[in-house]
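Yeah, one chain of the complex is gone here, protein chain that is, but the others are all in their spots.
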Amino acid sequence: MKGLLTILRRSPRAAFGVGLLAALLLLALLAPLLTPYSPTSQAFGTWLKPGGEHLLGTTALGQDIWSQLVYGARLTLLIGFTAGLVATAIGTALGLSAAYFGGRTDEAINVLINVFLVLPGLPLLIIASAFLRGGGVWSIILVIALTGWAWGARVLRSQALALRNRDFVQAAIVSGERPARIIFAEMLPNLAGLIAAGFFSTALYAVLSEAALAFLGMGDVSQVTWGTMMYWAQARGALLQGAWWWVAAPGLCIALLGTAFALVNFGIDEVTNPRVIHEARATRVLRRNRAAPQAEPALEPPQPLLAIRHLSAGYVTPQGPVRAVRDVTLSVAPGEFLGLAGESGCGKSTLAFAATRLLDAPGVVFDGEARLAGQDLLALNPAELRRVRWKDYSLVFQASMNILNPVLRIREQVYDAMQAHGVQDRGRLEARARELFALVGIREDYLNAYPHQLSGGMKQRVVIAIALALEPKLVVMDEPTTALDVVVQRQILQEIDAVRKRLGISIVFITHDLSLLVEMSDRIAIMYAGEVVEEAPAHELYAQPKHPYTRRLMGAFPPLEGPRERREGIPGRPPSLAQDIPYCPFFERCPNHLPGTCDVFKPARVEVTSGHSVACFLHSPAVKEEAYAAD
Amino acid sequence: MPYLLRKFLILLLTLWVAVTLNFILPRLVPGDPVGAMIARYQGKLDPSAVDALKLAYGLNDQGGLLGQYFAYLGKLLRGDFGRSIGQFPTPVSEIIAQAAPWTIGLIGVCTVLAVVLGSALGLYSAWRRGQPLADALPPLALFLNSMPYFWFALLLLYLLAFKSSVFPLSGGLDPFLTPHSPTWWVSLLRHATLPALTIIVTSAGGWLITMRNNVMGVMSEDYIAFARAKGLSEGRILNRYVLRNALLPSFTAFGMALGFVVGGSILTETVFSYPGLGLQLYNAVTNLDYPLMQAIFLYIALAVLIANFVVDALYALLDPRVRDGKAA
Partner (left out) sequence: MPQTEPHARSTAKPNAADEPAPALILEGLTKVFQVGRSGRSVTAVNNVTLSIGRGEVLGLVGESGSGKSTIARLIAHLHEPTSGAMCLAGKPVPRQLRGRALTRFRKDVQMIFQDPFASLNPLHTIGYTLARPLEIHGFARKGNVQAQVSTLLDRVGLSPGASYAAKRPHELSGGQRQRVVIARALAARPELILADEPTSALDVSIRLDIMNLLLDLRDQEGLSMLFITHDLAGARYMSDRIAVMYAGYLVEIGPAERVIGQPQMPYTQLLKRAAPKPEGNLNAGGLEAPGEIPDLANLPPGCPFEPRCPHARAVCRAGLPRMYDVGAGHQARCILHDPELAAQPLLHPALQPHATL
């Protein structure tokens, strides 16, 4: 019930569909109130035109068409719903049994589904009803259900199979639940959306099939349904008489009913399958024109390659903005390896994607700038940005199953990054691709492979090779090895390190794993609740972490050597990023917090020793003014 | 190729199910179908036709059910579908041979057009999401897809043939034309236009929705985000990344859709008296011409199955994962 309301609230299309459906249902239920005439009474003049007494005129036999329409809704809907129910019940039972019992049962049911899926439904329906003629409405419902269950069963089976392997079903089995309970209490409720969708599709199929059969004169044409109305209209030559409304009205009603079913389905799918669509050509930048954009003087002679200044970014959601990155200032020197760490949800990825204008909607940049070699990426238009991307900087995403296009050979996916930036010569492309593969340690013959033929580690190497294709000055890596095994991870990290030293590129490396970062990075920035709370050279950060959060984060990794002693995690959770945080964001979890200070003022990040800056009142009394609080 | 082999076995199995249904259905009818038929024709039936009918249902040799079944299978294998009752004594296969080209031509051309048109619009509607036209397309498509075929056909007939005589009212060709002459072609096309329009308009909506869903699914995949990050041009992303991947699931939807289109075309042909299998089936049903009816059903099933198999083979060709047996 609550699910239904959510669907209606989130999907206007579904709401419209439900409204339409309700209207048609009311038509059927309230028929006696809507018309004074019986649908079968032949008491009126024949071929009357619409208007006056007879809203839609009369038939060739002198029946009132409007009465037929509203009363016809009853049987039509009954057939649609019942056939839909029966077919859905068959499909659900078979789909769920296939998924639950697996093995041979599944194989047999799968074949059965496939057989019924390709048997042409209507022709079968026609000959079946030709033989079962005179069986009345129920035999028609049965035949329709028997020819229409397979589609729902197919979808349900595949979803139920996926569900069967979900941990919560396994957990229920392990806790001793019986099969019936697992199917009905664990699996079935989670398939409700799908079952409803299957029901509406088969109901539509049933209504259309009934109409078709009736139109061919195969149903029980003495009953009033929208289908039989059209049969009689055609049989009496309604169109030749110019009485087009006799045909048009029932057909339109069927089409509307079908549309209602389909819209409800559409809405169910929209809400139960929310998708992040990657369509951002460039992240939206909302920043206001600064009074003096160039006010800050040029930095000291060794210009940073990437300079992020006062960057705020996040997501515009229906519940209000989420500020996932809050006034972050960071820079990366040429050839430097900058590590970015922090617990999940603290805004690392948002920072990386916002600074490179790759954040998908609803992500936006609220304010700040991100200069790559002096050029403000946030000021470029999409076309300019497309040219800069990959040539000046590239990205390595988290190793995922689907990071490479499954239908293109690896070779093409390596080539097209280069082709998009002007390298067209086949020979050069080929030579470069081979060179890149050697660089990341993959055999050249994998260029001809398809992505599914590669292991996870291989795929990630390919992605890194693609990222290096145009020798960008900066590569941003968002958890490139998190999903991989330690050994593979270490191999890839060593390759990354060797490449970077050889080509002199800068790397921004994001990970949860602080101990890994310490080993890899020149400098490390620690993020917490959207802010950079500490930044220092890697070994200094390891030897002398200053921020209480950094210290606790370090302590959260049990060591491989030394005494085995109990350690503590970091109790509590970070604050919600949907709110303003005009105090130290770590205050609630901080063991050293200073009441009256830390919960009232926000510490500013200041350099406490050379190259080591920290935002904590234990180290500096500097207070930070909230730049955006007045937004 | 194990994938195709599997598909082929399913094809054979489905065919067998169709044949067996064909055998069982007449025997499910309470009473005696032949008797009912004869009763209905009230002695107008030729005695030889009665014999043919009995022969067709294996009712004359009173062997066991199994014996009848094998005899029936044997006849089918020899291509003997019996004789039509309504158009006695024309062999059923002759009627089918005459009608089939019309239907195959109509459905073949219309399906291709509907798939191309629907998919293109679906791609547009997903790719340009947020624009008024793109967002108006799906509900419209749902409506078109929910219309009864014959109803839309009737409206077209009324508006474009009856009211304004732009197109002929019925039939497949004007009589007395030299085959393949220009006027013959014009006549052919004019007669086919309205049936074709019916099939295309009502089925393209389904393809639009399928394609739109597929495109949206593909656009949420990581490889699209990666392609964007690479700075690929819009055209290339659309072509090589979105379209290629979004078309693949359409192939699996094809089988079900084809069955539906075939059903629809039966009704369409009936409305326009288009001389294809649909009209023959309709006539057979109204004349209680059981042998013809059953043969047409078998023929349609076979054609759909073969078309499906071809599509499956194409699918295997286009998706490297299926080729390697990694996915079904």
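Labels A and B are assigned to the chains in the order they are written; within every chain, residues are numbered from 1.
By our rule, contacts are C-beta pairs under 8 Å (C-beta built on N, C-alpha and C of every residue); 3 or more make two chains touch, one makes a residue touch a chain.
Since we're looking at a predicted model, the values are computed, not measured.
*Asks:* Where the complex has a chain not shown, which of A:9, A:49, A:434 or A:567 is the residue touching it?
*Replies:* Reading the full complex, the residue touching the unseen chain is A:567.
*Asks:* Quick one: which of A:53, A:425, A:471 or A:485 touches the chain that's been left out?
*Replies:* Touching the chain that is not displayed is residue A:485.
*Asks:* Check the options A:497, A:540 or A:588 and report the residue that touches the missing chain.
*Replies:* Spelled out, the listed residue whose C-beta touches the missing chain is A:497.
*Asks:* Which chain A residues would touch the chain omitted from the figure, given the whole complex?
*Replies:* Given the touch definition above, chain A has residues 166-168, 170-177, 186, 189-190, 343-344, 455, 457, 485-491, 493-494, 497, 512-516, 518-520, 542, 552-554, 556-561, 564, 566-571, 573 touching the missing chain.
By definition in this document, only the chains that are shown with their structure count from here on.
*Asks:* In the complex formed with chain A, which residues of chain B make contact?
*Replies:* Chain B reaches chain A through residues 10-11, 13-14, 17-18, 21-22, 25-26, 28-29, 33, 129, 138-139, 142-143, 145-152, 154-155, 157-158, 162, 209, 213, 216-217, 219-234, 236, 240-241, 244-245, 248, 255-256, 258-260, 262-264, 266-267, 270, 281-282, 285-286, 288, 290, 293-294, 296-297, 300-301, 304-305, 308, 318-321, 324, 326.
*Asks:* Which part of chain A faces chain B closely enough to touch in the complex?
*Replies:* Per the touch definition, chain A meets chain B at residues 13, 111, 114-115, 117-128, 130-132, 151, 204, 208, 211-212, 215-218, 227, 230, 234, 239-240, 244, 247-248, 250-251, 254-259, 261-263, 266, 269, 275-281, 356, 358, 360, 386-391, 394-395, 397, 400-408, 412, 416-417, 420-421, 450, 452-453, 463, 466.
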